[in-house]
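The complex appears here minus one protein chain, its other protein chains still in place.
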Amino acid sequence: MLSLESITKTTQDWLLAKFNPTIALAMECAIVILLAITLFAILGLVLVLLERKVAARIQIRLGPNRVGPGGIFQTAADTLKLIMKEGLTPDTADKFLFNLAPFVVMMVAMLLLAPIAFAKNFQIWDINIGVLYISSISSLSVIGILMAGWASNNKYSLLGAMRSGAQIVSYELSAGFAVLTIVVLTGSLQISEIVAAQQNGWWLFKGHIPVVIAFVLYIIAVTAETNRAPFDLAEAESELTAGFHTEYSGMKFALFFLAEYINIFIVCAIGATLFLGGWMPLHIGHWEGFNHIMDYIPSSVWFMGKTFFLIFIIMWFRWTFPRLRVDQLLNLEWKYLLPISLFNLLLVTVIAIMGWYF
Amino acid sequence: MYNQTDIIKDTTNLGPEGELVVNMGPQHPATHGVLHLVVTLNGETIKKIEPHLGYIHRSIEKMCESLTYRQFIYVTSRMDYLSSHINNTACALLVEKGMQIEVPERAKFVRTILNELTRIASHELWIGAMAMDLGAFTPFFYAFREREMITDIMEDTCGARLTMNYIVPGGLMYDIHPEFQTKVKAFIKQFKEKVTEYEDLVTGNIIFQSRTKGVGVLSAEDAISYGCSGPVARASGVSCDIRKIAPYDAYDRVEFDEIIETEGDSFSRYLVRVKEMNQSIRIIEQLIDNIPEGEFVGKTKNVLKLNKGEFYQRVETARGELGVYIVSEGATTPHRIKFRSPGFSNLSVLDHIAKGSKIGDLMATMGTLDLVIPDIDR
Partner (left out) sequence: MFLKDYITDVFNGVSSLLKGMRKTGYYFTHGKEIITEQYPDNRATLKLADRFKGEVVMPHDENNEHTCTGCTACELACPNGTIKIITKFDITPEGKKKKAIDAFIYRLEMCTLCNLCITACPSDAIKMSANFEHSVFDRSKLTKVLNKPGSKIKEGIE
């Protein structure tokens, strides 16, 4: 059966047979970089269109429907427009940092693609501290945002960046604790092992209520970490016009925009990996026939399906809720999410030690 | 006086104690028009707000002085464009008062229904815009779906959707559309079904409540001393409904409650408006089946000339008390005209109630004050 696993294996075998190992490795790296950039672009386009369509359906309207059938080329046309637009740099801005910031934000998003298992044995880098890597790299994106806000020399940008800093620093804690619950249960930081541990059932189902709570906390925390509504204070459009990217235009703005959507994809992919079994198909107990049918669906489809389900939930949040105020945002984290996740982690640890999960 | 160079100087320099002066507007997503707020911030906390007006001043009062009593009514639609019917009614009532024109019962009933429909439409738009200020985009579309039904009714009867100019001194410009009553009833039915959606999405929402409760508290004393009116004053416990105090048109023949909340915060201002919509529905329900037959416009002279003297007429618009004051020299045009617009006094209270709160609170406060800038500037 043709799967992503066999394709990578054939490619590698072919490269190793034709060239010496160093050149083969270099070529593999080049292919990976190319694929990552392609994925980046395609995901950005698809997610923006998806968001607009979801928003439209929720808001009882049609959404983009002019460019291409059903408007599917709308985002491609938008990107074309943004590329052709003038990338204006304000006179009083710190030009170096101003131009660097979008690339920092984008680079962080791309680095995070590395340890994600897109399908069975299809992973760029199965690092043994995968979860730790993700937690540490994802906190770097705040640097790009602060850089953008400071360098713009605009008050709205500065306020937005400061808000974003406070927000990401605090919400990382609950996201981290939610991730830790799964690490405690699995006993490993490696993505492939976490997925393998869910062979007989997803953590969401076999980890009892504490894991469900951890899942909810994770979703809330990553919504905040990616600056999405109801936590989009960094760009709160009715308060700060556009927050940290007020002064950006053209392709530099597009990079921020794309990075936001890639970040959503990544956090949802990680959520799917940790709680919903990654590329593992849905298996129910001893229903052999059902399990067999589920196995027949390719693992990449499972992974993408779960990820897009989580993305949809986050989009659903955005188009339902009002925005929080900055002090309420921090209250929510420090008074509600953090104590709950600490207590929850304790529960999970007890469960893990006693072996009460399935 | 604050001139242009001062504004520029303020924005480029930090204030004495590290204050940040932010020019919000005239182009800002939350000011709903061209309001310019010079906001002095200390971090996220607001220290001072200075509203600057004049960006949409069209000298409507001066324009009206060169227009005849028939002509000047259409200009008033452009002041508070969300309650243009009510503005027109105010002017028509004043001319009728000044010339002792008898208005037929039919016209009075239709005017009252249209005024209440306008009030609902205005509050619907406000709910959507206010939710948008607080970051919830979706209620806007749900509110506009119902508002659309009202504008369709207006389009059928008056021929326009926003600036109708349907009310003339003496009554109405032409008779109501034959389907007017059925359409209004259909609207009432849909509105009653759908109003629960706002409860689910907005009123009951924990984020919305925490954003608005205890924010921008206006005491009853301050509401009176700043001259606030309409829902803003009623949310602070001040009874000021002109429809009750000095009934005009058919308001003395209908039963409705004056909605009064006592908290004075943004949430009670919100509640007042939502409950007011239900009261408006109640008024329309009482009138819609009882529109009397007969003339739709009273007998008027061809050329309208107000008697010599001063005339004042006040009505309750969706935003509060609108007063029209005319000094007449007995000519075909007013000698002097002055509008007392509700938005101006309601805006003046902004600095007082938003001081010391966060930037996010400013949006909640400003949203619930329901400012329409062309009404403030005229």
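Letters A and B name the chains as they come in the text, with residue numbers starting at 1 for each one.
We adopt the following convention: a residue touches a chain if its C-beta (ideal position, glycine included) is under 8 Å from a C-beta of that chain, and two chains touch if they have at least 3 such contacts.
All values derive from a computational prediction rather than experimental measurement.
For the chain that does not appear, the touching partners among the shown chains are A, B. In the complete assembly, the contact with the undisplayed chain comes from B:L201, out of B:V110, B:L201, B:A318 or B:V349.
Which of B:A129, B:A160 or B:A220 touches the hidden chain is settled by the complete complex: it is B:A160. Where chain A meets the missing chain, the touching residues are 54, 57-62, 65, 316-317, 319-321, 336, 340. In the full complex, chain B contacts the hidden chain through residues 67, 70-72, 74-75, 138, 145, 148, 152, 155-160, 163, 165, 168, 173-174, 177, 197, 200-201, 204-207.
Everything that follows uses one rule, which is that only the chains that are shown with their structure count from here on.
Our note on geometry: chain A versus chain B, Cα centroid distance of 45 Å, whole angstroms.
Chain B meets chain A in the complex at residues 11, 20, 22, 28-30, 44, 131-138, 140-142, 145, 201-202, 205, 207-208, 210-211, 358-363. Residues 55, 58-61, 155-156, 159, 163, 229-230, 232-233, 236-241, 319-328 of chain A are the ones touching chain B in the complex.
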